[in-house]
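As you look at this complex, bear in mind that one protein chain is not there, while each of the others sits in place.
The letters A and B name the chains in turn, as written, and every chain counts its residues from 1.
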Amino acid sequence: MDKLCLEHIGYTYSVGTPFEYTALDDVTAHIRDDRITGVIGHTGSGKSTMMMLLNGLVKPTKGKVYLDGYDINSTAKELYSDWLKRPEYQNMRKSTAKKAIKAEVQRRKRGLCFRVGLVMQYPEYQLFEETVYKDIAYGPKNMGLSEEEIRERVLYGARFSGLSDDLLEKSPFDLSGGQKRRVAIAGVIAMKPEVLVLDEPAAGLDPLGREQIFNEIRQYQRSTHSTVIIVSHSMEDMAEYCDDMIVLAHSKAIAEGTTAEVFAQISMLDEVGLDIPQITQLIRMLRKRGIDVPENVYTVDRAVELLRDHYQALKGSQT
Amino acid sequence: MTEAFIHAENLTFSYKGSNGADDIPALTNISLDIQKGEYVAVLGHNGSGKSTFAKLLNLILEPTSGTLIVGGTDLSSGDLSEAELIALRRRVGMVFQNPDNQLVATIVEDDVAFGPENLGVPMPELRERVDGALATVGMSEYADREPHHLSGGQKQRVAIAGILAMRPECIIFDESTAMLDPLGRREVLDTIRALNRENGMTVINITHYMNEAALADRVVVINDGTLLMDGTPDEVFARRDELRAVGLEVPQCAELIHRLREAGVPIEGTAISTAKGCAELLVAAFSKRGNENG
Partner (left out) sequence: MKSIAFGQYYPANSPIHRMDPRAKVILTVLYIVCTFLCRNTLCFAALLLSAVFLTVLSRVPIGMILRSIRPLIVILTFTSLINVFMTKGERLLTPSWEIPLWGAHVWRIRIFAEGLWNALFMVVRIVALLIGTSVLLSYTTTPIALTDALERLFSPLKKIKVPVHDIAMMTTIALRFIPTLMDETQRIMNAQKARGADFTSGGLIKRAKALLPVLIPLLVSAFNRAYELASAMECRCYHGGEGRTRLKILHLRVSDVFAVLLLVAFGVGIFFLNRVGILYTMK
């Protein structure tokens, strides 16, 4: 089922100034429930803007964003005619019902950022509290939860992002880069969002750090069955960790589907100048040299399997 | 034997512990020589000491013990005059990680001029140097732009031009591609390569990207402040298990070769650092099998 749905989204910065710039142009995309969706594209392809549309940080200049079928930017006025027919509002006096609808829309707007949790790029730069615990608690506190619930949330967030308990009373500024990033991610996970959006979660980390953070994200998704969106420009990571993919180029969505479906259009990815995984390049070279292996291989595991089988077949035909 | 441009012997550096705490060793007993015109990648995970090594080379940090001689100047003696220090930094330029934090001026060409201005280079030579440096990195048409309107890769190329305008003999790139997207990274790496190949510049690239290390002539791996490996990319990537043990990985293609060998596919040869090299090895392995068939 579609958790999030973008319909004909357009977004333009600084309209009417010399700096006018179209970040998104007629983008339609679907993000399915209980999956990890990768959004890939160049810097300037509109990825980050698209993520900020999902939790209402920016409003699209054109088009609609639906979360569970609800247009997140709808105003009470637009909803009156429809909602007044709903059973919960039908029995009220019209003015009371309108007031109630207005309050409901307000409530949803305010709650949106807690339902769609966004971890921005280099999130370690947003840490500000004296202790890791307090920093992770910032989101839950803004949700108006009780001390007890906040505590539970902080531990929940810390557990999923791989922070040990002894770090909680430390100052976030004394931690290493990778740990800081984890604190920031924990701060969003602690809000228990239905959708977790991560913008370049592994940027600047070394290979081990990358692998750990992606594994933690995967583990989080698999155990909570929530919707996770990862933005990245690393095709190698996307191929490895994402179930679905959306490809953005020049402010447009040019492909969407399962990772396999998207990689099946690999030549198109090449055309828009995205870095296709090294392993895919290698397989292509082999095909050109007359080695009969399928074209769309994008993980090392798959390549090992195929080439091993290829070798076995050669050996088999020999005997 | 010609004298090495950089000569380090038992080079050691410790950060002073705060409030009487023990000193924190960052580098211990590093010994290596880097020749003029070499392209060396220094690999290591975050916190391995690789950046500390870079900062010693132009005396942002001072060696705690051991010998470090750069371009004939002894940096470990600890008594360089201001003039000598400036001369050293002119010869050994450094490009940092964050492109935003190393550009000083609000206009590209003014920024490129900053170094030579400090060195007192007079006009019109100054103008020649600025224009030349911008041309080398392919940023001439951006000379009068404002840096904050440029992409990350472009900013980093401006930073490189700023170093080039000082006419250095060696440039150190301290994780200069870590904050860039693939396109920006390619721009910068192409520039680095051209500087080394065409201008004979000595290049030291500090990085944790394996694919970048594969582009160098020589790879030095630092772990926990000690020198772990030193060899060609092929030689280093052949030691996959050791690399993995210190939190590093080999490029995908090298990984593939290792895994196929483990699966019993006999692949001969050592050229595993590039996709092209790996393809050759695989083609050879399969055709050999095919020939035996026939």
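Convention: a residue touches a chain if its C-beta (ideal position, glycine included) is under 8 Å from a C-beta of that chain, and two chains touch if they have at least 3 such contacts.
Only a predicted model underlies this, so the values are computations on that prediction, with no experimental measurement involved.
**Student:** In the complete complex, the chain left out here touches which of the visible ones?
**Tutor:** Touched by the chain not displayed, across the whole complex: A, B.
**Student:** With respect to the chain omitted from the figure, which of B:His149, B:Arg197 or B:Lys276 is a touching residue?
**Tutor:** Answering carefully, the residue with contact to the hidden chain is B:His149.
**Student:** Would you indicate which residue among A:Gly10, A:Gly44 or A:Gly257 is in contact with the undisplayed chain?
**Tutor:** Here the residue in touch with the unshown chain is A:Gly44.
**Student:** Have a look at B:Ser31, B:Ser65 or B:Asn118 and name the one touching the chain we're not showing.
**Tutor:** Considering all chains, including the one not shown, the answer is B:Asn118.
**Student:** Name, in rising order, the residues on chain B that touch the hidden chain in the full complex.
**Tutor:** Touch set of chain B with respect to the missing chain: 58, 60, 82, 86, 89-90, 93-94, 96, 98, 100-107, 109-110, 113-123, 126-127, 130, 146-149, 162-163, 166.
**Student:** Provide the residue numbers of chain A that touch the chain removed from this figure.
**Tutor:** Within chain A, the residues that touch the unshown chain are 13-14, 17-19, 21, 23, 43-44, 52, 55, 57, 113-114, 117-120, 123, 125-128, 138-139, 142-143, 173, 187-188, 191.
Methods note: only the chains that are shown with their structure count from here on.
**Student:** Distance between chain A and chain B based on Cα centroids, please, to the nearest Å.
**Tutor:** 33
**Student:** Can you list the chain A residues touching chain B in their complex?
**Tutor:** It is residues 42-44, 176-178, 203-209, 211, 233-234, 236, 273-275, 277-279, 281-282, 285-286, 289, 291, 300, 303-304, 307-308, 310-311, 314-315, 317-318 of chain A that touch chain B.
**Student:** Where on chain B does chain A make contact in their complex?
**Tutor:** Against chain A, the touching part of chain B is residues 45-47, 151-152, 178-179, 181-184, 208, 210-211, 247-249, 251-253, 255-256, 259-260, 263-265, 275-276, 278-279, 282-283, 285-286, 289-290, 292-293.
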